[in-house]
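Shown here: the complex without one of its protein chains, the others still in place.
Right, subunit A next:
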Amino acid sequence: MADREQAEHGATTDVHPGSAPQAVGPPLLVLRGVDKHFGELHVLQDVDLTVGKGEVVVVLGPSGSGKSTLCRVINRLETIGSGSITIDGQELPEEGKGLAQLRADVGMVFQSFNLFAHKTVLENVTLGPMKVRKVPASQARERARELLRRVGVESQADKYPAQLSGGQQQRVAIARALAMEPKIILFDEPTSALDPEMVTEVLDVMVSLARAGMTMVVVTHEMGFARRAANRVVFMADGKVVEEGDPESFFTAPRTARAQDFLSKILTH
């Protein structure tokens, strides 16, 4: 038990609340004029977004605004109608080997965790490195244990996902994404399916990643996270990017009526 306590604290040791976010490097992810329809519904309308290396972008917006879809088109879990998406200067390839390779470089953390239910926690983390990166098993396991320690669930390594709490599962999912040593990690509402008392443990891990210079696109409603860790907030409504800016000015003085309305609804309680 003492081990676990320490491990869980270990996950947050490199967090310095209030310290400035990492400097933003050259563009890593560029979306240009991205359009997408779900049948009649125009979910993404001419979306432009540039995310620099080491930048943490939080995407906010009312439900149905297209923010999750935005997250999912970046690694082509959803296809786009028109426009272009480039990652590290490379256009998103069509379905096939190239796309698989690119996805290996783009981590993804889902709202519902999606850990492989038939594999242990450790196997969940080693699968990608072993099958995609061809890392030898012993090396992959060693690295996986290190990552599990970093997110504070090392003691659960041999359990199955269903035996873990939601917060632990989500931290394993983050470790699984990290194991691929991605250039960027996408978070699709990572805390929305969690019990309130488990939200912090996941956010702490995410903040520590942000501080460590990971490039992140985070779809979330967690204002606290946005203020602590984001370089930029992107506000979406009806499939469009309505407003963007640094977190402090966005939350204290939103410019558009749509954003003011949204913030008044979520901040009054």
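Throughout what follows, contacts are C-beta pairs under 8 Å (C-beta built on N, C-alpha and C of every residue); 3 or more make two chains touch, one makes a residue touch a chain; residues count from 1.
In the analysis below, contacts and distances are computed from a predicted model.
Of the names listed as "NADH-quinone oxidoreductase subunit E", "Xanthine dehydrogenase, molybdenum binding subunit apoprotein", "Heme chaperone HemW" or "Glutamate transport system permease protein", the one that matches the UniProt record for the absent chain is "Glutamate transport system permease protein".
The residue touching the chain not shown here, chosen from A:Val59, A:Leu115 or A:Val242, is A:Leu115.
Looking at subunit A, the residues touching the absent chain are 75, 77, 95-97, 100-108, 110, 112, 114-118, 127-128, 131-132, 160-163, 173, 176-177, 180.
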